[in-house]
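Pasting a structure here, questions to come.
The complex appears here minus one protein chain, its other protein chains still in place.
Let's turn to subunit A:
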């Protein structure tokens, strides 16, 4: 094989790998991205049940109910709309009423939200960015006010 031929081979191999990798990336991205929504957005858009979402907002005061050791119900609010969430599992350390939370899961047909993971903040002075933006949109919280 000539030097040119070899170079061509190496380049075509490289192009092949890149092509496969790009295909993989697009395929995987298509399937696995999860959108963030606030309760008001879900109410306004009429999101279909069965859609996988990240729901964010504040845990409504007085809404947390432990039905038994591991089943929990709470309400996520952004000031504009509320959404009931059911979750099986242990809540994170910094999960508190009146604080920011992100629940990832699926919208149930009855309009409630079944979460399979619940994320709170890592630090008591910190608000998840998505939640902060959603709250700002509803006028519940303004920049510089400190975390609610």
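Definition applied: a residue touches a chain if its C-beta (ideal position, glycine included) is under 8 Å from a C-beta of that chain, and two chains touch if they have at least 3 such contacts; residues count from 1.
To be clear about the criterion, contacts and distances are computed from a predicted model.
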| item | value |
| --- | --- |
| Listed names "Aspartate carbamoyltransferase", "Branched-chain amino acid transporter AzlD", "BtrH N-terminal domain-containing protein" or "Cytochrome c-type biogenesis protein CcmF", matching UniProt entry of the absent chain | "Cytochrome c-type biogenesis protein CcmF" |
| Residue of A:82, A:97 or A:130 touching the missing chain in the full complex | A:130 |
| Hidden partner interface residues of subunit A, rising order | 1, 3, 6, 9-10, 13-14, 17-18, 20-21, 24-25, 27-29, 31-36, 54, 66, 68-70, 88-91, 93-94, 104, 122-124, 126, 128-130, 133 |
